[in-house]
Each structure stands twice: as structure tokens, then as C-alpha cells.
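Excluded from the complex is one protein chain; the other protein chains are retained at their positions.
Now for chain A:
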Amino acid sequence: MNSILGLISTGPKIVFPSISYKAIGPEIILIVGALVIMLISSLAPSLKRTKAIGAMAFAVTAIALIDSIVLWSNFVSHGASRAIASSIVLDGFAIFLMITISSAALLSVLAGEAYLSRSRIGRVEYHCLLLLSSAGAILLASAGDLIVVFLGLEILSIALYVMAAFEKRNQLSGEAGLKYFILGGFSSAIFLYGIALTYGATGTTNIQKIASFLATNTVTSNGVLLAGIALLIVGLGFKVAAVPFHLWTPDVYQGAPAAASGYMAAVAKAAGFAGLLRILITAFPTQRLDWQPIIWGLAALTLVVGAILAIVQSDIKRMLAYSSINHAGFVLLGVAAGTAGGVSGSLYYLIAYTFMVIGTFAIVNVFEDSDTGVVPIERLRGLARTNPALALFMAVLLVAQAGAPLTTGLLAKFSVIAATVKAHSYILAVIAMLSAVIATFFYLRVVAVMYSKVPQDKVSESPIDDEEVLVFASGGDGDLGSFDRPEGDLAVLAPAKVAVARSLRISTEAKIVVGISILFTVGFGIFPNPLVHMADLAKLLF
């Protein structure tokens, strides 16, 4: 015993950093909140099936949002700071993203409640996973050390794998979860190898120290450093779904429940871009000439491929997945510019996209088939007649994503393209504008379907896409034996799946989510100044 104690006392002295709990307040609130909800639900099992769980999760995200806003007001009055051995950075960039992510979590809890009251499974687990994953995203946004970036990324992703596979009765959801898991683990390993090589080349994983090391030294093993940067870009490229690392996105967004897809699109993207911007711009400003062309190419490919492939989709969740790839291309414009204007443009884009996409997926959730999880665009046909308000809201959110005036979408696209022009990459700006034109087409196609009439001769037979669903669900590969309802039953139900019957089931939570999204998107579209001013203040701390 004495010898062991002796060994400890003679070993290298470990210096513990002082821990500022205020700096990691939102993370603590979300994690403790999730644990408390799990505890309460196991002590009082009768609560599990009630809306009380959702209310508690909503309260936790609201407190996290308030805490983020308090941190923002501290930042405005006292400026940026570092905490916990400078592994946490509290700059405007981090806190702006904290606000984005906690509002996304708040909306997603409501959207999730709308989904869970329909599907009646795992209410507690869904909300707890959502809270934990947003804690990971916030940790990533405020990370000042590459290993903290990795931890945040994993806390976020591991919870998201489960959320994607959540609808266990539905084969597509399981397949989505597995694909997300394998490719997510793959990309995390690549990202981690990037961290290891950067550590080998610079001798540290702290972002600030990497930057000062590279500014004062000439790296002898330049190949190791460049390989490290390339692997970091590939790893984060997977997470933000940049082409050519986007292949998992359509499958996962289509297979996952719509509420989870909306959350994934908003938060995983915001967190991935937080890592990408922070690492490339603050850790490797000296290597700019090496990474800028790569990001340029990724942005151009992502813009074009996302827009073109979205046109040919017949499932609306899959179309929104390709549209999210297209949006990732626009945010990459800000990264490629690499200037302060590019950063604030990207941040503005991310917060605008967050509200638009969660609102859109909350509406899609209304039309989701509980058994198969698919939402053919045709199912929205004639929605304007049966539920004009819902059709109008969906149309507003879609044209906002296309970049229509009087919405945040226009200014978001404008700010990243303006930053690109200022950085003198004119070709990239032209590509971006062309892809915005292509994107307008597929958003307007959905709007056109909603505002067109249901043809009289079609009402008698089932819509074409529902027929595909039937083949899917009843035939498939013959391995869907566990479907307990007979095949004929679904066939009888199919004609009833026209919007007329479905539009009636819209929960209050979904209405609130859509309302908030519309208010934010149109409100800040008409009065853009407060949000633009906030995004301008949100600078990276070097």
C-alpha cells in the first residue's frame, strides 16, 4: 500500500484546471435535466405515457435557452473568454450557436411530442436522447480543444443513431439507424486520425496552441500536418453531409421519423459546421492556402449535386434530405471565404435554416405513415383545399428555403454569397446562384402539388405512390413477416390516405412549432436588423 502511495506521489504531478461551471452551464442543464427525467419516469412509471414528460423536457430546453441568452448578454458586456484550461471557448461564435442549438432542441421537443403521441413508443427515451445529443452539440460549439470537439461530436452522434432507428416496428427506420451508425462511426474514426496526426505534427491538441505553434514554427513534417487537416475535413464533411460524403443523408432522413430528421438536419449541421469553422479558421489560419481549395471544391460539388438530385425525388423526406445537402453547400460558401463576414454569414444561415427545417419537418410529420414512415409528395395533393392554413404555412417555409424575399432565407443566401464575392471567388458565387435557381424548382413543385386539385378520376383508385408503398410493405422481400395486419387491410385503407382524411390530426404541439418557425422566418425576414446585428457580433476568438 505504501509503495503504491509512494509511486503516486513521485509520479508526474497532475495539475487540475479550475472548472468554471458557468461556462458549461447549458450542457450541465441539459444533461442533468435528461437524468432527472429518466429518474422521475422510473420512480413514477405512470407518467411515462403522459405529456408530463414532454413538458419537463420542454422546461429543460427552455432553461438551457435562457442560460445561453444570459451567457450572450455577459459576452456583449464583458467580451469573449476561455475556461477550463482553455478547452472551452466562450466567444460570440460559440454562444450564438448555443442559442441556435437550444432553440432547435426546444422546437424539436414539441415536434417530438407531436410524433410520439401518434406513435406511442419510448416517450422518455426519445426526449432524453434529444436533450443529451443537444448537450453534445453545444459542447462541440464551444470546444477549444480538438479532443473536446471529438467528445461533443460523439455525444451528439451516438444519441442521433438511436433517434434515427427509433421507430422499431418500421424496417426503414432500423435501416436508417444502421447506415447512420456505420458511416458515422467510420467518419468519427477518420476525424480522430486527423486529430492524432495534427497532434503528432504540432505537439498539442489545443486549438489556440496549434495556431500559435504554426505561427511561430516551420513544420518539418509538413506531410503529416496536411494529412491531418485533410482527414479532419473528411471527418467533418461526413457529419455536415458535404458531397462526396453525403451518401448516408438521404437514406437516414427518409428512414428516420420526420421529427427526428428535422432535429438531425438542424442540429447535426449546426454542430458540424461549428467544428469545421472553428478548426479551419482558428487552428489553421496559416495553412489557409492548403485547405481553402478543398473547401471550394466541396462547396461547388455540394451545391450542384444537392440541388439536382433533389429534383428527381418522389418522397418528400428524401427531397428535403437533398435540399439539406444543398443548404450545406451554401454554408460551406462562408467556410470557403474564411473571413469574418463568411463566419457571420454561415451563422446567420444556420439559425435561419434551423427554424425553417424544423417547421417543415413538423408539417411532414402530420402526413407520415405510421407503419412505413414514407411520405410521397403526392400525399400533399390538394392540401390547399382541405386545409388552407397548413398549405400556406408549408408553402411559406418552402419558399423561404428557396430564398424568397421577406423571409430569413433570402438574407441567409445573400450574406454567404456576399462573403464569397468579397473573397473574390466569383465562380463559386455564380455556381451558388445557379444552384439556388435549380433549388427553387423543387420547392415550388411541392407548392404546386399542394395547390392543385385532386383529379376526380383519381379519387377512386389509390394514388400511384401509395401503390408503391403497398408493394413495399406487403411484398418487399418476403422477410417482413412480422407485419401483423393482413395485406388486404392496407390496400383497403390506401385510398383513405389522401390528404382529406389526414389533415384532421394536427396536434397542438405541431401547431406551436409551425407557428414559431413561421414567426421567426417571416418576422426576421421583414425586420432583419436584430438578428443580423447579433450574427455580426458572433466572431471567433483567435
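Definition applied: contacts are C-beta pairs under 8 Å (C-beta built on N, C-alpha and C of every residue); 3 or more make two chains touch, one makes a residue touch a chain; residues count from 1.
Simple rule for what comes next: contacts and distances are computed from a predicted model.
Think of the chain that is not pictured: of "Carbohydrate ABC transporter substrate-binding protein (CUT1 family)", "Lipid II isoglutaminyl synthase (glutamine-hydrolyzing) subunit MurT", "Electron transfer flavoprotein subunit beta" or "NADH-quinone oxidoreductase subunit K", UniProt labels it "NADH-quinone oxidoreductase subunit K". Within the set A:Leu178, A:Ala404 or A:Val454, the residue that contacts the chain not displayed is A:Leu178. Touching the chain that is not shown, out of A:Ile147, A:Val219, A:Ile294 or A:Leu406: A:Ile147 (per the contact rule at the top). Set against the missing chain, the residues A:Gly33, A:Gly54, A:Gly237 or A:Gly255 yield one that touches it, A:Gly255. Remark: the omitted chain is touched by one listed residue; of A:Pro17, A:Gly79 or A:Gly200 this is A:Gly200. Residues of chain A that touch the chain left out of view are 12, 147, 150-151, 154, 158, 161-162, 165, 168, 171-172, 174-179, 181-182, 185-186, 188-190, 192-193, 195-197, 199-200, 203-205, 250-251, 254-255, 312-315, 318, 472, 476-477, 479, 481-482.
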